[in-house]
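Here the complex is missing a single protein chain, while all its other protein chains stay put.
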Amino acid sequence: MSKEKRYEKEVKAFLSHRLGMIGLIGVAILILIAVFAPFIAEPVSGYGEYEEKLLPPSSKYWFGTDDMGLDLFSQVIWGTRSSIRVGIIAVFIAISIGVPVGLLSGYYKGLFDTIGMGLTEIFLTIPMLPLIIVTAAVLETTSINTVAFIIGIFSWPSIARITRSTALKICGMQYLEAAKCLGIKTSKIIFKHILVNASTPIFVNLTIIMATSIITESAISFLGLGDPLAHSWGKILNNAHLSGAFGTAWWFSLFPSIAIMIFVVSFNFLSMGIRDALNPRISRE
Amino acid sequence: MGKYLQKRIVKGIITFFITITLTFLIVRLMPADPTTMLMDNRLTVAQQEQMLEDFGLDKPLPLQYVSFLGNLFKGDLGLSFMQKRPVMDIIKERLPWTLLLMIVTQAITLLIGIPLGVYSGYRRGSKIDHFINGISIFGISIFVPWLGFTLLYIFGYQLKMFPVGGAFTPGIEQGLPYILDVIKHLVLPVITLVFLYLANYVLYTRGSIIDVLSEDYIRTARAKGLKEKDVLWKHATKNAMIPTVTSAGMMLGSMVGGAVLTETVFAYPGVGRMIYQAVGQQDYPILQGAFIILALSVIIMNIVTDILCAYLDPRIKLE
Amino acid sequence: MEKLLEVRGLKKYFALNKGLFSKGSTIIKAVDDVSFDLKGGETLGVVGESGSGKSTVGRSILRLIEPTAGEVNYKGENILSLKGESLRSFRKNAQMIFQDPYASLNPRMRVGDAIIEPILSHNLMSRGDAIDKAVELLEKVGLDKDYFDRFPHQFSGGQRQRIGIARALGLEPEVIVADEPVSALDVSVQAQIINLFKDLQEEFGFAYLFIAHDLSVVKYLSDRIAVMYLGEIVELCKKEELFENPMHPYTKALISAIPKPDPRIKEKRIILKGDIPSHSNPPSGCKFSSRCYCVMDICKEKHPELIDYNGHKVRCHLFSKGGENNGEISSKENC
Partner (left out) sequence: MKKRIISILLVLVLVVGMLAGCSSGQSSEEPGKQEEGDKFGGTLNIGTFADPDTLNPLVGNDMAGSWILNLIYPTLMVLDENGIKQPYIIEEPEISEDGLTVTVTLKDGFKWQDGTPLSSDDLIYTYETLYEHQLQWQYEVLEGVEMKAVDEKTVEFKLSKPFPTFITTLGFWQRIVPAHIWSEVEDVKTFTNDNPVGLGPFKLTEYERGQYYVLESVEEWPLSPEGRPYLDKVVYKPYPDVNTMVLALKSGDIDLTAKEIPVAAARELENEEGFTVEQNVSLGYEHMAINLREPLLQDVKVRTAMAMAIDKSKVIDFAFDGDGIEMTGIISPVYEQFQIGNDLPSYDVEGAKKLLEEAGYKDTDNDGILNAPNGENLSFKVIFANTVTEHEKMARVLVDQMKEIGIELIPDPMDKALQTDKLYNTHEWQLTINTWGILDDVDSSVSTLFYSTAPLNWMGWKNDVADKAMDEMKSSLSEEITMKNMDIFQKEIIADLPDIPVFVKKLNFAYSNDFAGFKMFPSNLKGLVDPQSLQQVYKVK
């Protein structure tokens, strides 16, 4: 009876948040596309027919074909998989660095805080994209996973900040003192008390990291530093760019750009919806 | 004030020091010998060794680091592998353009972003609020090179309103024609970057205006019978601007990322394009120098914005 | 009864740094040389205005903050030297009830989980047994067992304080530090909770260190009372002794502030002038001298010792020489 009630208000607020719902639907569709990609479009590889190079959209090729005569619709569909994969890996890395750093800073404070927040500031100070570019160039092989890994490595500061501020806030709460006083194990304090409370802001942040990681991956691929063998949207744009088709075959660059936009917009809208729903000041009664 | 400044500067120096050390290491972690790229395939072994020696790359890493730091203090960022000119000179040529691009972008983004954010925060939950947010989020979602190229195609090629790339026309007359020419070249890249960064300011301002509007002094101001317009645009906006200004300093780092792509598409002669080219050529001294200068700019900007915020908000005590 | 807790020379100093480049710092003496004993089953009331250091004493005993100096012996063992796991296992012997029942429960945790969490954390029993115990405890503190699955925000302040008590009881402690446990509650609820404390003490026989900012709350519950001012104990004696024969001017002021049940009894209320002074800049000599209505010249020069006057301890120059009235101040009222 009472179990679900706690979130009832927030869920209601979210459901009535127009942008948030658009985002949620968008994300759901993207996940469905990624999961069911094999049922939507045949994967393409190698090269197609010479006569079918750079064909504009038609009933046969909905998004036209690329400079290798391959179906762009299929590439965009399969690119969804790469994108979600990149996002998930980046998010995973960002959490596994950001959360511990944030916790150490916010819970143990002192030297941990100085070092942790110093590192965070440094990572926020260094221009991220150029550094990712250089790091991508440093790595011997750039598979889509390593690209995602690098993006994750540079995405953790925002997570660390949020975890830290939540930890600091909760450490100042009496219930944490109560828990300490009751002799509850530190690990339990951290997980049950701090992390559970930090989970919502962290989640909101993750959806944003998800969105930015795709933009970054696309930029890296576009600059020719990504995984040349992956079906990522950035790679399609890179092919369009290198083949000089930006100005000649509009469909080559338009559809992957739209895909990126849908992805980024969906995740941003979703995070906005959640944030607004959780902030009672925003939803007008 | 003095102490706050001191503290802020010391923190900045430490950040800077760690950043340059990190940069130094990353650049030297490259898997291939950094001179491989500049070795003409037909260079002899003796020439290769000479080249390593010329760039000080034959020494052990700690020694390289010491001389790197020593030179840095003298303002010497080393020689570019490819251009064989001091990196400092190369950056000096490029930096003003990037700064111009960024300052104009920042100014315009703030000028548009803050009012939009204030208004959508004030009308939170309304259609107009969703519209403003939706539009600005669309802005950050467009792939920059594609947006840039599309703008070039439409306004540069089709409508012939703006030049296709560059920063100014060669041989243009000094004075007003020159300034107008520079502005003409600036328009499209700035539009691209404004699109890219608008959302940040709109959302930041919106968030803080919502917080501010529920505070007591706003209620007091309303209760005193002040006009709603004045309450919103004078009292609330001033206070809501602080987090936005803070984020403006932080944004600088990420703006450089956008500059890499934008400057490349628009053939704009800034640091971003220089970085793009240096990556392609594996010109590590340039990359290293660019990072150092950029990190320094971001750190200084952060200090400046912190002080600016303290100035805007008397509640932040400069202790 | 045996001594359960011996507190000796407890000090807690904070250093306030002035800045990165300015040398030195101001030392704040939040607790300065506090000593007392707590016997098994006894209730010691600690009273003082906010800032008197009473909460700091309570927290230091439970190692929620680290004291600067002193000893806290629990059954002869100095708990200030405990570390890690041994500290954690000591904690089940001494528990705290917090002032704010709204803040002392994690809003994201169900009531039942909050109660069994410490029991499980100390491996006192299996999960199933812990649940049974939690239900039993809920009933013991006067709550319905159906509340087990609810979240704290569904309860009133008084109910939450009961949950907090149940939570502490789960560990079967011998000492409970109650830090202003009722000050955040409505007056009508206060009495219920105080009665609960009394009942539970009778049933389980634990000792209370009961912290409050006015005497009226501790009057009913305490066996002995300590009065604190600016980090020091200024008076410590049996409850009856304190109310019948208060010695320290500050204690007298506090007693006079208790609302009288019969408004017709006109007893002159002693109004203390000014606020409690800043810790960083306490008056020289007696710390109370700046507000004392009996102040003498010596008070501003010499810091008075705590003097045992037949088991009635007091820190005041009025009684410093063997408890004799120095005569000088007899002209002043109430002294």
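Letters A, B and C mark the chains in the order given here, with residues in each chain numbered from 1 onward.
Assume contacts are C-beta pairs under 8 Å (C-beta built on N, C-alpha and C of every residue); 3 or more make two chains touch, one makes a residue touch a chain.
These numbers come from a predicted model, not from an experiment.
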item: Visible chains that the absent chain touches, using the contact criterion stated earlier; value: A, B
item: Contact residue for the chain not shown (choose from B:Gln6, B:Gln47 or B:Ser214); value: B:Gln47
item: Which residue of B:Ile20, B:Leu77, B:Leu152 or B:Ala259 touches the chain not shown here; value: B:Leu152
item: Touching residue (missing chain; options B:Phe16, B:Phe68 or B:Trp97); value: B:Trp97
item: Touch residues of chain A, complete complex, unshown partner; value: 45-47, 50, 53-54, 67-69, 137, 140-142, 224-225, 228-229, 239, 241-249
item: Interface with the undisplayed chain - residues on chain B; value: 30-34, 36-37, 39-44, 46-47, 50, 54, 79, 82-85, 90, 93-94, 96-97, 99-100, 103-104, 107, 145, 149, 152-153, 156-157, 160, 163-168, 170-174, 178-179, 182, 234, 264-267, 269-270, 273-274, 276-277, 280, 282, 312
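We take it that only the chains that are shown with their structure count from here on.
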item: Chain nearest the overall C-alpha centroid of the shown protein atoms; value: A
item: Label of the chain whose CA centroid is most distant from the centroid of chain B; value: C
item: Averaged-CA centre spacing for the pair chain C and chain A, given as whole angstrom; value: 51
item: Distance from chain C to chain B - Cα centre to Cα centre, in angstrom; value: 56
item: Separation of mean Cα positions, chain B and chain A [Å, integer]; value: 22
item: Contacts with 2+ other chains: residues of chain B; value: none
item: Numbers and ranges of chain C residues touching at least 2 other chains; value: none
item: Chain C to chain A touching residues, read off their complex; value: 62, 64, 88-92, 95-96, 98-100, 103-106, 108-109, 117-118, 121-122, 149-151, 153-154, 164, 167-168, 171
item: Chain A - residues contacting chain B, complex; value: 18-19, 118, 121-122, 124-131, 133-135, 137-140, 211, 215, 218-219, 222-223, 225, 237, 241, 246-247, 253-254, 256-257, 260-261, 263-265, 268-269, 272, 276, 279, 281-284
item: Complex interface listing, chain B residues touching chain A; value: 11, 14-15, 18-19, 22-23, 26-27, 29-31, 124-125, 130, 133-134, 137-138, 140-146, 149, 153, 157, 199, 203, 210-211, 214, 250, 253-254, 256-258, 260-261, 272, 275-276, 279, 282, 287, 290-291, 294-295, 298-299, 302
